[in-house]
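Apart from one protein chain that is not included, each protein chain of the complex appears where it belongs.
The block that comes next holds chain A.
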Amino acid sequence: MGLLSKKDAKLISDPLADNNPITIQVLGICSALAITAQLKPSIVMAISVIFVMGVGNVVISLMRNVIPSKIRIIVQLIVVATLVIIVDQVLKAFAYTLSKELSVFIGLIITNCIIMGRFEAFALGNGPWRSFLDGIGNALGYGVILIIVGFFRELLGSGTLFGFKVLGDSVEKTGLYALGYENNGFMVLPPMALIVVGLIIWVQRSRNKALIED
């Protein structure tokens, strides 16, 4: 690693694997359930959170010595809210239908526990560069899970990926549908997202026994 020291690289790689915010810390579940019925919104959500966390962590880290600790939560909220409004406005301007689809959930990034958690746990005590890496790392870890869940839910629930009919046409009965295959309506419902996340946790913990707590 030429660009990053070993310690810095860990800030990115840890949340992607053994300290994943969703599957290990079980944070940010609500949005993972709500917007992962399709792959595209999952990816947009992931990118939005990467932006908000990367920038937000740097801003908080720069201000960490001037924020009075009594009102730090309010300050953090203002920072997130500002960034989220920027994301929301950009989406409304350039991808209106998508922003309609994500509806309230972009706004609810403000309440995403991962973001506040990283501000509190990391950005308040570390320099801007390391905070930036930490923010990106955690947001990536969040995004990866979102995309995996979105992939399976869209493929099995609607038979499409990014809206393309990869399994054939369910109305015209082509491709797999000609054999009698049918879309699994349960996959589109939020409870199934919880089960898919649960299955990911299961796979991850059986590959790395150290993650199993009593």
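Convention: contacts are C-beta pairs under 8 Å (C-beta built on N, C-alpha and C of every residue); 3 or more make two chains touch, one makes a residue touch a chain; residues count from 1.
Following the convention adopted for this analysis, contacts and distances are computed from a predicted model.
Look at the chain that isn't drawn here: its UniProt entry, checked against "Na(+)-translocating NADH-quinone reductase subunit B", "nitrile hydratase", "ABC transporter ATP-binding protein" or "Spondin domain-containing protein", names it "Na(+)-translocating NADH-quinone reductase subunit B".
The chain omitted from view is touched by exactly one of A:Gly127, A:Gly163 or A:Gly185, namely A:Gly185. Take chain A: the residues that touch the chain left off the picture are 180-182, 184-187, 189, 195, 198, 202.
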